[in-house]
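First the structure, in the form of structure tokens, and then the observations on it.
Here the complex is missing one protein chain, while the rest keep their positions.
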Amino acid sequence: MSNSPIAVEEHGPELLHHFVDAEQQRDAATLGMWLFLATEIMFFGGMFCAYLIYRVWYYNEFAVGSRSLDIWLGTINTAVLICSSLTVALGVRAAQMGKRNLLVILLLLTIVFGFAFLGIKGVEWYDKYKEHHIPGPSFNVDDLVRDYPQVHIDPRHEQIYFSLYFAMTGLHALHMIIGIGFFIFLTYYALKGRYTPKYYTPVEMGGLYWHFVDIVWIYLFPLLYLIDRKPLR
Amino acid sequence: MATAAITTERDNYLNHEYGIRSWLLTTDHKRIALLYLASITFFFFVGGFFALLIRLELLTPAGDLVLADTYNKLFTMHGQVMIFFFLIPSIPAVLGNFLVPLMVGAKDLAFPRINLLSWYLYIIAGVIYVICIVTGGVDTGWTFYTPFSTAFSNTKVIEAGIAIFIVGFSSILTGLNFVVTIHRMRAPGMTWSRLPLFIWAMYATSIIQLLGTPVLAITLLLVVFERAFNLGIFDPTRGGDPLLFQHLFWFYSHPAVYIMILPAMAVESEVVACFTRKRIFGYNFVAMSSIAIAVFGFLVWAHHMFVAGISLYSALVFSILSYLVAVPSAIKVFNWTATMYKGSISFDTPMLYAFGFIGLFTMGGLTGLFLACLGIDVHVHDTYFVIAHFHYIMVGGAVMGYLGGMHFWWPKISGRMYPEGWGRLAALLVFVGFNLTFFPQFILGYMGMPRRYWQYPPEFQVLNVLSTAGSTILAVGYVLPMIYFLWSMRYGKLADDNPWGAAGLEWKTSSPPPTFNFDEEPVVTWEAYNYEEIPAPLAEVPVEQ
Partner (left out) sequence: MFDNFPLWPIRASAGAGNIDALYIFLVALSALMCVAIFAMIVVFATMYRRRRGVEAEQIEGSSALEITWSIIPLGIFMIIFLWGAVIYFHERTPPRGAAEVYVVAKQWMWKLEHEEGQREINELHVPVGRDVKLIMTSQDVIHSFYIPAFRIKQDVLPGRYTTAWFRATKPGTYHLFCSQYCGTMHSGMIGQVVVMEPAQYQAWLAGGTTTGSLAASGDSLFQQLGCSTCHRSDTQGRGPNLVGIFGRPVHLEDGRTVIADENYIRQCILSPGTNVPSGFKPIMPVFQGLVGEEQLTALVAYIKSLNPSPSGAASGTGTQNP
């Protein structure tokens, strides 16, 4: 196929033929993934920008909306994601060291944590559904108006808070789902012994992506859940 | 094999494999470039058809050709198709895909499968958009301003938004591929300062595609959500802010215009160098100006909003920044012109397009100065002056750059020469038709004719008729190359490796190139544009009088 008389070195089937060597392939993948993460920052950035503006304008509604979220579930989810990032990082290390079984376990753990996160998020969303806090025709925040008589809440502005809440956590969850899907692939190939100390780039790239999704949550959590948790007067 | 349509004796990327699967599942950047060529040409004619209908309606002051709602859909879809499905992909996805690996000396782009994915995303988006068109269309203006698009329009806003969202990812992936390729896959000896200026400009374009397009994606997604789930983020009756939409939208859409023009500037540098047989004057400055345009381009978006209700002080800041971004573009024009000094100039079709480009881009760019000027913009904003300005840049600039590039690299892409006489005729028709179409619109704009008007007061008619007349000439100029390029694939003269005597690694391999681009990995020991070492093609040189 390639008639270029490049120095023939030992390489496995993972080396794609348009690359000169494995190092170039790995460098390209790494740069590519970082650039992709930069695009993701810009993607989420638009929503963060909208959030920023409306929080300044409608602080009371944002504070009340924030209090209506379950801080314990949010905290647990944060812990879950941090743990999953740990398992990911350890997984990359395991791949580096050629420990196939350990890698598989860690990848599976990561997936479990991912599902746990999504499950808890599902519970939270369901709670919001029961409380009629989902934007749309059945949106109703009379309960919040009642619970917080000391601040004036405009239900329309409250709806903006919840719109942003669902848009931001929803897109985050979508990224989690994609991440879990990718990790399922990784687990499958790890089981087949594809990743060795010489070639574990996909694990590393998956790790980068997962850490990014985690970091987005680290921002979302305080911005959405912790706006104003001071004890009420 | 010898009688097959596009073959030379040698094994090349076109005859390497046959069959539809070998095309639809290819990872060869050159084949993907051709896949894109077919797709964007299709959409060019869709968008062009809408334009023709618009110009026909505008022959008379009354709205007597189509209904008002139909007209509103026509200009919306003309804009969206031309921008998202033609201009933004055009040079990067066709010429960029084809040439970037060749020019840096690589066998392919960094991520060939992602390259194919980007084409499929384009196709999926295109299908969705065509569905949108045939099931009623969209009438929000290409700019989707809220709350009209979120709460008042009765058309297929969601479908159009989703289609453009998806095609945005096609653009992002193309940009990602180019940046990684340029950084990591240059051949030995190909240092940054030896790169063709085409690569510098494509690099700058890719940075914008990477960083800007995601913002459009999230903005359109929020519009789609708002419509689908009745959110209130942009709805003023619920405390939302329509200006927030505009800021988010223009944050991408201004850099987007640089995505459209920088690649044309990329082509311009290569063509001018080749047909003056000279290194581009001020290589460093031209290279850096591309980067400067990309960076500054992100800082000027609210010059689209001077009368939108932004604060006076914001307006001042954005106006001044807009003047700053004009400087690097001016530098390029001066450098290309200076390159001609003491050159050895020939007038083949690509060079005719290059001349046209400098002229029209200069005019378009100068009128940008009018628009950046606060006092003037208040009067001409949202009038035909703006339409004329951006068509000068995008059609007079970007499309001429694209056509010039297609003619220049056609021998490399197809292994055939296009018919030169027809090429020059088409270039001339495009130039004349274009000016006749759009120059009157500057006058119309200053006179006060607003844009997006289905009907208009009678005193604007004469100029509108002139404009429509020009558009018919322009249309002929665009159809001709379609015909003779297709013709040349079977009957065109066979091209050798370097019919223009041009510098650049792509000319050191066969026309068309083999699948893996080079028979041997190139090792670069010369500077870019080493025209002193390359003889001019003899056939072109007339005998001294």
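Every chain is named by a letter (A and B) in the order it is written, and numbering of its residues begins at 1.
Keep in mind that, in the parts below, a contact is a pair of C-beta atoms (placed from the backbone, for glycine too) under 8 Å apart; a residue touches a chain by one contact, two chains touch by 3 or more.
Predicted model, so just to flag it, every value in this text is computed and none were measured.
Within the whole complex, the absent chain has one touching residue among B:22, B:135 or B:314, and that is B:314. For the options B:124, B:228, B:299 or B:338, the residue in contact with the chain missing from this view is B:338. Here one chain is not drawn; of B:135, B:191 or B:455, the residue touching it is B:455. Residue positions on subunit B in contact with the hidden chain: 63, 68-69, 72, 139, 141, 145, 147-148, 152-153, 236-237, 239, 241-243, 276-279, 281-285, 306-316, 319-320, 323-324, 326-327, 330-331, 333-335, 337-338, 340-347, 355, 358-359, 362-363, 366-367, 369-370, 372-379, 381-383, 443, 446-448, 450-459, 462, 531-532, 536, 540-544, in rising order. Counting the whole complex, the residues of subunit A in touch with the unshown chain are 57-60, 151-154, 156-157.
Note that only the chains that are shown with their structure count from here on.
Centroids of subunit A and subunit B (each the mean of its C-alpha atoms) stand 35 Å apart.
Subunit A meets subunit B in the complex at residues 1-6, 16-20, 24, 27-28, 31-32, 35-36, 38-40, 42-47, 49-50, 53-54, 57-58, 135-137, 154, 156-157, 159-160, 163-164, 167, 171. Residue ranges on subunit B touching subunit A, taken from their complex, read 101, 106-112, 172, 176-177, 179-181, 183-185, 210-215, 217-219, 221-222, 225-226, 229-233, 237-241, 244, 248, 251, 516, 518-521.
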